[in-house]
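With one protein chain withheld, the remaining protein chains of the complex are depicted in position.
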Amino acid sequence: MTRFLLRLVFLLALPLVLLGLWWLASDDSTNPFWPPLRTILTTFPDVWTAERLRADVLPSILRLSAGYAVAAVVGVAVGTVIGSYRRVRALCEPVLEFLRAIPPPVLIPVIMLFAGIDDTMKITVIASGCVWPILLNTVEGVRAVDPVMAETARSYGITGAARLRNVVLRSASPQIFAGLRQALSIAIILMVISEMFAASNGLGFTIVQFQRGFAIPDMWTGILVLGLLGFVLSVVFQLVERRVLGWYHGLRASARRSP
Amino acid sequence: MRGTNAVLGATGLAVFLALGEAVPRLGLVKEAYFPPVARIAGALGDELSDDTFWTALGDTLTGWALGLAVAVSAGIVVGVLVSVVPYLREATASTIEFLRPIPSVALIPLAVLLYGSELRSVLLLVIYASFWQVLVQVLYGIQDLDPVADETARSYGLGSWARIRYVLWPTALPYVMTGVRLAAAVALILTVTAELVIGAPGLGARIAIAQNSQAVPEMYALIVVTGLLGLVINVGARTVERRALAWHQSVRGEVAV
Partner (left out) sequence: MGALLDVSGLNKVYEGSGRRVEAVRDLTFGIEAGELVCLVGPSGCGKTTLLKCVGGLLAPTAGQVTLAGRPVSGPPPGMAFVFQEYGRSLFPWMRVGDNVELPLKQKGLSKDRRHELVADALRSVGLADASGAYPWQLSGGMQQRVAIARALAYEPEVLLMDEPFAAVDAQTRADLEDLVRGLWRERGITILFVTHDIDEAVYLGQRVLVLSASPTVVREQLTIDLPDERDQLHTRVAPRFAELRTHVYEQIQAAKRGTPVPGPTDSVEDRAVDKK
């Protein structure tokens, strides 16, 4: 019981202290850029009504999911092909290294040429940016299948699609998930930026509107919402990963115990 | 083997460029949206002979380098402090886990309000984003410290400072290098993004201007420049990492990106 309480204390202590300091430091602030924390918190429910959540937050999340899903499918599919054949990999490597080094937001003006300013543009921007970590990590994961495991599969006649499904992709999944996690943070960044650039609704759009209209406390609530979104998505991702990669965590734990 | 790989790679690049030339010319995409590679190369040449381009490049590199330096120093100092002072690690864990995933772009409106389109808004974003990359890696690295090595050092009478220097630092160094590499990439992305969105001076702002004036080949040329810049930074960081860690043979499974 005491251990549980102690963990709870550690969990909440610093955040509460920081929040308290923020509250006190900003309480009688007259600086327009740093409104009192109290004001921000009271403005919160006024700004983020159910109506706004539906009209702005929901479209953002949908675009994010669509872009992320496209990137995941394309990244894993292409990455598997490239990783499976040495020649293909050598062929593609310089081009991929260059393409992936381009900071994704820089492509927004180009994508806007092709896709205008509607949802397709935003989904394309998100997908084009977060496909890289997924693709490259899939290539690495597929390439690094343990040779003993590969020979075992071959000796039992496990080839083709069955081999891909049961051996290669499963063996590469820890690496692929690392790529998926990186892609998630990039996806959020691109979602916000693409909406700041050209949109008629969405989180990024809303926050910029507040800033332009000098509705500072509202802007701060928007920042808080973005922060919450990032945090929630990260937690959800970790939960999914723990389920899918349960075997991997178990394997590593047992390896650490008895090297 | 290496020879064939290089040849294949060069072939891949050549095919890519050839497609870039052929596809617009054949009308598969509108030339207005995607000019042929030759035209982009021409625009690149024009840029390189333009003084304002070099100023912009310098601005971007300044923002990147400065932001990265501050982020790396802060990340290392905070990381070491949190790990060495008792209980601080457990106390800060929840805060770090909460603040880490907050996208730095959330701070763009704040940066605009505070600093407008000066260098300082760029630095705000770059430092915030890169700091976490370095911090997390430093924490991993110090956590990896072998207690047996530390005990041995202590039994030979090494004081705290000596232990940090001879035991802690070499253990953490590979992780710190990884953190610097990741932070360098993130710093570039955020520098250019800040310039693009806020209009701070640099390559990103130049791209925005090209977009506004419908100068499409110039836009592509500048994108190529940022890509090359990113490439140089990635390769450079990996080379530095390899050299600095030539003595360290184990590969700590880090992600590919």
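By written order: A and B. Residues from 1 in each chain.
Please note the rule applied: a residue touches a chain if its C-beta (ideal position, glycine included) is under 8 Å from a C-beta of that chain, and two chains touch if they have at least 3 such contacts.
Only a predicted model underlies this, so the values are computations on that prediction, with no experimental measurement involved.
Asks: Can you list the shown chains that the absent chain is in touch with?
Replies: Within the full complex, the chain not displayed touches A.
Asks: One chain isn't shown here. Among A:Ala13, A:Val88, A:Ala115 or A:Ile158, which residue touches it?
Replies: A:Ile158
Asks: With respect to the chain omitted from the figure, which of A:Gly20, A:Gly116 or A:Gly250 is a touching residue?
Replies: Spelled out, the listed residue whose C-beta touches the missing chain is A:Gly250.
Asks: What residue numbers in chain A mark contact with the hidden partner chain?
Replies: Given the touch definition above, chain A has residues 146, 148-149, 151-152, 154-158, 162, 166-167, 170-171, 173, 247-248, 250-251, 254-255 touching the missing chain.
The rule is short, and it goes like this: only the chains that are shown with their structure count from here on.
Asks: How many angstrom lie between the centres of chain A and chain B, each centre taken as the mean Cα position?
Replies: Once rounded, the distance between the two centres reads 17 Å.
Asks: Residues of chain B touching chain A in their complex?
Replies: 4-5, 8-13, 16, 29, 32-34, 87, 90-95, 97-110, 112-114, 188-189, 192-193, 196-197, 204, 207-208, 210-211, 216, 219-220, 222-223, 226-231, 233-234, 255-257
Asks: Spell out the part of chain A that touches chain B in their complex, as residue ranges.
Replies: 10-15, 18, 33, 87, 90-95, 97-110, 112-114, 132-133, 136-137, 139-140, 175, 178-179, 182, 185, 188-189, 192-193, 196-197, 204, 207-208, 210-211, 216, 219, 222-223, 226-227, 230-231, 233-234
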